[in-house]
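Just below is one structure, and these are the notes that go with it.
Only one protein chain is missing from this complex, and each of the others stays in its spot.
We just call them A, B and C in the order they show up, numbering each chain from 1.
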Amino acid sequence: MGEGVAFYLLAALILACGVAVVTVRSAVHSVIFLVASFLLVAMLYVLLHAEFLAVIQVLVYAGGIMVLYLFVVMLVNLKRAPEQRVDPRRRDRLGILVGGAVLAELVAIGLYAFMQPLPASPPAETVAGANNIERVGWLLYTDFLVPFEVASVLLLVALIGAIVLAKREL
Amino acid sequence: MVDLIVVPLLKIVVLIVAVLTAVAYMVLLERKVQAWVQVRLGPMRVGPHGVLQPVADVLKLLIKEDITPSRVDRWVFTLAPIIVLVCAFWVFAVIPVGPTVELFGREVSLQLTDLNVGLLYVVSIASLGIYGTILAGWSSNSKYPLLGSLRASAQLVSYEVAVTMTLVTIILLTGSLSFNRIVEVQRDMGVWFAFLQPVAFFIYFVGGLAETNRAPFDLPEAEQELVAGFHTEYSGIRFALFFLAEYTNMIVVSAVAVTVFFGGWLAPFPNVGWLSWLGYIPGWMWFVIKVFGVLYAFLWVRATFPRYRYDQLMRLGWKVLIPLAIANVIVTAAVKVWWLS
Amino acid sequence: MSTPGSQSLFDTDELVINMGPQHPSTHGVLRVVLKLDGERVIDADVVIGYLHRGVEKLCESRDWTQIVLITDRMDYVAAATNNLGYVETVEKMMGIEVPRRARYIRTILSELQRLASHLIWLGTHAADIGALTVFLYCLREREYILDLFEEFCGARLTYNSMRVGGLPGDLPPGWDRKCLELCDIVDQKVPEYETLLTQNRIWLNRTKGIGVITAEQAVALGFSGPPLRASGVLRDIRKDEPYAAYEEFEFDIPVGEAGDTYDRYLVRLEEFRQSTRIIRQAIEGLPEGPIIGKVPRLIKPPAGETYHAIESPKGELGYFIASDGKSLSPYRFRVRPPSLCNLQVLPTLVRGHLVADVVALIGTIDIVLGEVDR
Partner (left out) sequence: MLEAYVPVLILLLVSIAFALVLLLVAWAVAPEKFSKVKLQPYECGIEPVTDARDRYSVRYYLVAMLFVIFDVETVFLYPWAVIMDDLLLFGLIEMLVFLGILIIGYAYAWRKGALEWA
């Protein structure tokens, strides 16, 4: 019962923050709301017994990537409005297209979930073995070894990309 | 219900009062130590040898005018110090102050909660503190605070990488992220990790100095350069919150250092016969003594060294500490593999 | 950096930031307008005049004896050398012979003043770079010097310690012994500061290669005093055009090589030792005799103009005084303040360095705003 209440409370708060992100006027305020929603999502992970993921969510998303966002928001000049150059109708059409795609995706996920009956509760072993981080470790470093190593290549690409982009301008 | 809510609530109240007292006397200690190093007396007026100085400071900050400059972003301007303070307090949730003790016929652990992601929890919550700093500088809409906050955030993120990475070596030794477990392993091994991992401790200490903006890395608030850095525009109670948060953060860094590297609440020399009486001093007292020991090192460093320059600081972080941390992790892992096989 | 016309996403705007007049490390009310790219200084503009009191004009309406007291207010951390420069200029105009004892005492006072001024410089310079402890140590030693001055003339900062033709009074009994004790203290304490700074890695990082000025540049830009010598130019008025009793003492002129902040630091530290050396010799050989020469009741230099310079702790302190021979005050009074002339090099020094270096560089040229603005 308690978990259910907590879930719906968190979900509502996350939604509220999400709405605030797109409605507030200042970009920095948007970032603040986005960070708040990330933190709430982390709490949702805790509710799912995914402690490791929750901490990573805070560390990487809230603590790392959003700092980057905040820098970017402070870095680029927001005083000039670039929208003026864009035909408003074209933006509308693009918006409808993207929105439609997201909606279709959501529906597809919903249908898929509906078709595939999920276990009513998380697998027993996940709950019993309290140490979530060990479990993540075992999966990551045995079953999913190749994706893990590929991830490092991905990071390398990101690193080089960042430097190339930034250094060109220095 | 009692175990779930009331006991933690009581512990939290005790904790916050303890932290506030520690901060108050830390400030006094800092001024005193600084003064002694510099052959002065330090605060002497309020109470004998200035022992009531912290009370006077708090009262002064409380009844001072809290100015909101005209061009600031009001909400963010108020939010920033709250974020910094809350993040500083939040970290304490997982730090074990002592072993489980018997209190009023009830087993009470002197730790708020023992998370099995404890170490990562500390690192990630600490990383949230940056927001306060950046937002303070941005919302002030003034140049010195902005420069200060940009410096602060770039510095914080650089040193966080080194610190986070260096703590991996500790996990290699313990196989667990739980703080309680880390202390227990040190007890079972009979050696503090500071001696097993001096390099890791060095990186952690330097990184800790940098993350708490202490001299010689106090660049974000380098008085001689950026006046007061990111909190230049702050006054009154909102400044007090930053001030409180800074010292709380110092205590956090020392507390983590003590737990991870100096055996937490363990008494020293358990194996030396004639020093066995040291074991009668309660664990939490050892913890406090050790924390103040580390804090004293902070003050000592501050009184001794000139300040780094910004680019040199960044170079130290990225070009010295991070490679050192990576190398340390690899060497530790290799030694461990060799040892176990 | 691309041109302003073609701003892309990552381009930065120049940030114009005022450093001063109300800033903790501009040594008073100096204002430096910095143009920054990130933290790098693109250009700097020095704005002075916040402490202008019209000293020169004021002197033109005071009589010749009263001016000594006004000169105190220029470089207020080195008032005795200001006095000395002025009285010697007037003596030169009037051809007054100063007794040997007075010249010896003047030399002692001016070297004590050099010690005091350098202590202030070292303290503030170190504090600017973040070593606050050194600042307090330096001020502690300076107190002893101020005590000596107090005993000699009753004042601790603005001494009014010289008269045209000699001194206002003789040394109090036992003063010479205390002065020697002070030399011992300074000789013992300066190495102590050196242990905190000279070999400190952070200090080296912060000062080596910062604000390099070559010998040619230094001469062309009008540097004088320790900054000039740190660039490798052997020029010291005490040796080149001796005044007071300097030609009678043995001392060395320290010269730097690199012309950077570190060399300027080393040169001044060596000057501590040379100053105590001079004071010791002067006290040892202090002659007996009168302390004031033959001076007319009414000081009124003949018509004409004179320039006379001395080596103040900060550099060449020159007085240009014109007298019309009729009125009781100078016709034109002009000071060449070493602080001002050295300060004009600041924009050259800071260009391309970081904000933190600006602070170190303001410290390294050792300015006093009272003298810059007069």
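Assume contacts are C-beta pairs under 8 Å (C-beta built on N, C-alpha and C of every residue); 3 or more make two chains touch, one makes a residue touch a chain.
Just so it is clear, the structure is predicted and the values come from calculations on it, not from any experiment.
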Visible chains in contact with the missing one: A, B, C
Residue of B:38, B:142 or B:304 touching the missing chain in the full complex: B:142
Touch with the omitted chain, as defined above, among B:28, B:97, B:126 or B:322: B:322
Contact footprint on chain C, counting only the chain that is left out: 10-13, 15-23, 31, 37-40, 354
Residue ranges of chain A at the interface with the undisplayed chain: 3, 46-47, 49, 51-52, 56, 59-60, 63-65, 67-68, 71-72, 74-77, 127, 130-131, 133-134, 136-138, 140-141, 145, 148-149, 151-153, 155-156, 158-160, 162-163, 166-167, 169-170
Chain B residues touching the omitted chain (full complex): 4-5, 8-9, 11-13, 15-16, 61-71, 78, 81-82, 85-86, 89-90, 92-93, 112-115, 119-120, 138, 140-146, 150, 153-154, 157-158, 160-161, 164-165, 168-169, 171-172, 175-177, 227, 232-233, 236-238, 240-241, 310-311, 314-315, 318-319, 322-323, 326, 329-330, 333-334, 336-337, 340-341
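In this section, only the chains that are shown with their structure count from here on.
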Innermost chain by mean C-alpha position: B
Inter-centroid spacing, chain C versus chain A (mean Cα positions, whole Å): 62
Chain A and chain B, separation of their C-alpha mean positions in angstrom: 29
Junction residues of chain C - those touching two or more other chains: none
Shared-contact residues (touching 2 or more other chains) in chain A: none
Sites on chain B touched by chain A in the complex: 73, 75-76, 79, 115-117, 120-121, 123-125, 127-128, 130-131, 134-135, 138-139, 150, 153, 157, 160, 164, 177
Chain C-touching residues of chain B, taken from the complex the two chains share: 34, 37-40, 143-144, 147, 151, 215-216, 218-219, 222-227, 303-312
Touching residues on chain C, where the partner in the complex is chain B: 15, 17, 23-25, 39, 126-133, 136-137, 140, 196-197, 200, 202-203, 205-206, 354-359
